[in-house]
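The next block holds one structure in the form of structure tokens; read it before the comments.
Missing here: one protein chain of the complex. Every other protein chain is in place.
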Amino acid sequence: MNMSEIVRFGVSLENSLLEKYDRLIKKKGYTTRSEALRDLIRQELVKKEWEEDQEVAGAITFVYDHHKRGLMSQITDIQHDHQEIIISTQHIHLDHDNCLEIVAVKGHAQEVQKLAHELQSIKGVRHGTLGMTSTGKSIE
Amino acid sequence: MNMSEIVRFGVSLENSLLEKYDRLIKKKGYTTRSEALRDLIRQELVKKEWEEDQEVAGAITFVYDHHKRGLMSQITDIQHDHQEIIISTQHIHLDHDNCLEIVAVKGHAQEVQKLAHELQSIKGVRHGTLGMTSTGKSIE
Amino acid sequence: MNMSEIVRFGVSLENSLLEKYDRLIKKKGYTTRSEALRDLIRQELVKKEWEEDQEVAGAITFVYDHHKRGLMSQITDIQHDHQEIIISTQHIHLDHDNCLEIVAVKGHAQEVQKLAHELQSIKGVRHGTLGMTSTGKSIE
Partner (left out) sequence: MNMSEIVRFGVSLENSLLEKYDRLIKKKGYTTRSEALRDLIRQELVKKEWEEDQEVAGAITFVYDHHKRGLMSQITDIQHDHQEIIISTQHIHLDHDNCLEIVAVKGHAQEVQKLAHELQSIKGVRHGTLGMTSTGKSIE
């Protein structure tokens, strides 16, 4: 059987629960229950990827003042030290002082989290965050 | 049709996704997909209750040192000011100094969050947290 | 030096940042920076307790329909199997059908999380949540 073939299975649920869920997903813009449940299931699988230190993908986003002496080269150095998990970097000039840098990453969950932490705690980086998603393989 | 009657509906999903999900829920101890999906659906509905400031239930849990002069009466005063959303309070002596207090609450989400915040920021309360769940009505 | 003695240390901060923070904490009801920062620091230490599987305290809160045959005895059985980490249980009748049960727990973080998960995934338990706090010892 082809792995990406669509299969159909039955779910038993309290009628009252189903009616409430139907209202919720309609409001969220879904047109079918299958689509909404597929998204819920994928969220669970992605959470598991990160918890079990599997290969994941994501984006490390942080804000810093590019005027700060030595900061840009420090950021670049750290990224070079982790080049095996960094795919590419997007750089945005938010205003005269602030830069937004978004690093696309793919690698084991713990390494990605370690890099995110390292970048966020550089003196001069004002704030950072890690957007956690998947390489897509485990949620096909 | 009785609202709590069990209905059955079909879900279409990629076969590969379903196999991964089946492994995940088996590991979590579920015996059927319906049970696992029912729990996922309820989680979504409970999240919505809190976001939309509906009537919710929960537990405000915090730790404090009962030796601190005036602290216990301050905690009691605040709880009396919100008695319309407090159902009951459980008090536990963790050790010689530390008390764990668990306040069972039912009310509108924002009021409950406000009370939790008020208790957590009392000087002398070492840490507090809000466990968010449901009155059960919207997830039957 | 007495461990619970108050010490004073200096913090260097951008003036603009401090002004914004002062406004924030005033709005939250704090009267001094020390109190606000003490709470922030404790939050960090409690997060660490849970991440490092130290001894923690908390409350497992869940909602269920007591009419469900066999459910109450199943909940009781599981609690007995974990009596070494359960301190006491608070039981509230929310309405004709729904019960709120709040289990005060103290133990290693992973055991507490395992118990929470076990209770939440019982068929018939409508929703559950774990409020994570501290035994107070590590945040004195």
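Going in written order, the chains are labelled A, B and C, and every chain counts its residues from 1.
Here is the rule we use: contacts are C-beta pairs under 8 Å (C-beta built on N, C-alpha and C of every residue); 3 or more make two chains touch, one makes a residue touch a chain.
Being a predicted model, the structure only gives us computed values, none of them experimental.
Chemist: Using the touch definition given at the top, which of the shown chains does the missing chain touch?
Modeler: A, C
Chemist: Can you say which of A:V7, A:L24, A:V63 or A:A109 touches the chain missing from this structure?
Modeler: A:V63
Chemist: Residues on chain C that touch the omitted chain in the whole complex?
Modeler: Contact residues on chain C toward the absent chain are 1-21, 24, 33-34, 37-38, 40-42, 44-45, 48, 138-140.
Chemist: What residues on chain A make contact with the chain left out of this view?
Modeler: Residues 28-30, 35, 39, 42-43, 46, 57-65, 87-88, 90, 92, 94-95, 97-98, 100, 102, 104, 106, 117-118, 120-121, 123, 126-137, 139-140 of chain A touch the chain that is not shown.
In the analysis below, only the chains that are shown with their structure count from here on.
Chemist: Counting only chain pairs that touch, give me the topology of the graph as line, ring, star, complete or other.
Modeler: Its topology is that of a line.
Chemist: Measuring from the mean C-alpha position of chain A to the mean C-alpha position of chain C, what distance in angstrom results?
Modeler: 27
Chemist: Considering chain B alone, which of its residues make contact with at least two other chains?
Modeler: 42, 139-140
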